[in-house]
Structure formats: C-alpha cells, structure tokens
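Here's the structure, in structure tokens; my notes come after.
Heads up, one of the protein chains got dropped from this complex, but the rest are sitting where they should.
Right, subunit A next:
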Amino acid sequence: MTSLTAKDKAVVKDFWGRISAKGEDVGRDALSRMVVVYPQTKTYFAHWKDVSPNSPNVRKHGVTVMNGVADAVGKIDDLKGGLLSLSELHAFTLRVDPANFKILSHCILVVMSIMFPNDFTPEVHVAFDKFLASLALALAEKYR
C-alpha cells in the first residue's frame, strides 16, 4: 500500500481536529457495531461475560481503541516508530489477526459517515482510509 502524502496527512489532521471532541463517541459506536456486524470479532473478548453491543466493557474498549487512533494522528509522520510498543502488544500479547484491523477500520468509517455526513466527504474518506490502513500496517509490524 502507498504511504501517506503531505496532503493526506493535512486532510487527516484537519478532519481529526474538527471531530476529536466526539472521538470517544466514535470509538464506542464503532466497537459496538463491530461485534454486531462481524460477530466473529467477539472471539477476542471471550473473557468478558457481556459481549453485547451495549456492554460497558465493549463501549469502554471502543474509547481505548479510539484514543490509540488519536495518538496515531499525532504520530502520523512516523507511525511505525511511534506505534512500536502498541505493535508489540498486538503481536505478542493480543495476537489479533490483522484482518480484523480492516474490519474495525470499516466500522470507524461508517460511524464517521453517520456522525459527520457533511464533513466526511469522499476526499476526507480516502485520506482517512489510507491513514487507518497505514495504522494497521504499523500495528502489524512486529507480528513476524
């Protein structure tokens, strides 16, 4: 996949700046959606008694993940370096199959489209999709 152009980074930072106040809401909705639309993802949360979309654990985890995305926006100029420890976490401890990064990315994009229909233009969509793909790549860096 291609790396992020200067324009991509500018678009991502600008869009994030406008929506970051709602970042936690985005995270909560994205994670809740994911366990409903892609039930196979629930296998990673078998240690929670309640893996329903309204479960406080699921919603709280959505916030955790989105905070990671927020952090990545700040490190957009060096995602691999900036996300090194997160990659190690995902590689050695969590061992989430990287296919799921795509799934969650899609859910994040859907939520952004719902919450910010006028701001989430095709131009913003492509930049953010590229950013999430680069993020996923950086997260999978330490896998093998």
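Note that in this section a contact is a pair of C-beta atoms (placed from the backbone, for glycine too) under 8 Å apart; a residue touches a chain by one contact, two chains touch by 3 or more; residues count from 1.
Keep this in mind: contacts and distances are computed from a predicted model.
Selecting from "Hemoglobin subunit beta-1-like", "Large ribosomal subunit protein bL32m", "Non-structural maintenance of chromosomes element 1 homolog" or "Vacuolar protein sorting-associated protein 33A", the unshown chain of this assembly corresponds to "Hemoglobin subunit beta-1-like" (UniProt protein name). In the full complex, the hidden chain is touched by subunit A at residues 32-33, 36-37, 53, 106, 109-110, 113-114, 117, 120, 122-123, 125-126, 129.
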